[in-house]
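Working notes, beginning with the structure itself.
Heads up, one of the protein chains got dropped from this complex, but the rest are sitting where they should.
For subunit A:
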Amino acid sequence: MIGVGKIKQYSNVLDKPLGKGKQEVSLSAFAFLFSELVQYNQTQVDNIAELERRLEDAGYAVGARVLELLCHREKGNRRETRLLGILSFIHSTVWKVLFGKVADSLEKGTEHEDEYMISEKELLVNRFISIPKDMGAFNCGAFVAGVVRGVLDNAGFPAVVTAHFVPVDGQQRPRTTILIKFAEEVLQREARLG
């Protein structure tokens, strides 16, 4: 299963702990694989929007499977039916399993009722990627946006999810924000459930 972590260097191989079954994949292996994924898709498409869509679709498949897996692993036997419930589930559990830490922050959008944002100082998938100037606003975080969309869609909360760069003063690299916009029916159901 996909779990990304850092390589631990041990001076003596006998000091390495025996695997307890906690799956951790080496970061470099994942970075190589992800860069190949992006490069392969680049040769297949003509424009940026199509590239983003392909990365999102790849992420969607991952999201669907991660949801099933996590739901099974969680001892609670609970289904998430509330909006805040599923959002905090993504923000902590899904992020922890995929990236080894919880997301930096979860905020509610101020302009629209149906918008929520998960932001991260630096997405793990973007760590070794720099976007050339002529690609404009393209963000490889579209893969992560696809993962989130896969989780939400399969849990019964259809939404449109996108990834954006948000420049922050005092930092060279901009912060990445995953913007989640829920469909109308989700809000209606949430209002009905009170």
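Following the convention adopted for this analysis, contacts are C-beta pairs under 8 Å (C-beta built on N, C-alpha and C of every residue); 3 or more make two chains touch, one makes a residue touch a chain; residues count from 1.
What we mean here is this: contacts and distances are computed from a predicted model.
Q: If you look up the hidden chain in UniProt, what protein name do you find among "Trafficking protein particle complex subunit 2-like protein", "Dynactin subunit 4", "Glutathione S-transferase" or "Coatomer subunit zeta"?
A: This omitted chain is identified in its UniProt record as "Trafficking protein particle complex subunit 2-like protein".
Q: Among A:Thr81, A:Gln171 or A:Gln188, which one touches the chain that has been omitted from the display?
A: Considering all chains, including the one not shown, the answer is A:Thr81.
Q: Take the complete complex as the reference. Which residues in subunit A touch the chain that isn't displayed?
A: Per the touch rule, subunit A residues meeting the hidden chain are 1, 61, 64-65, 67-69, 71-72, 77-81, 154-156.
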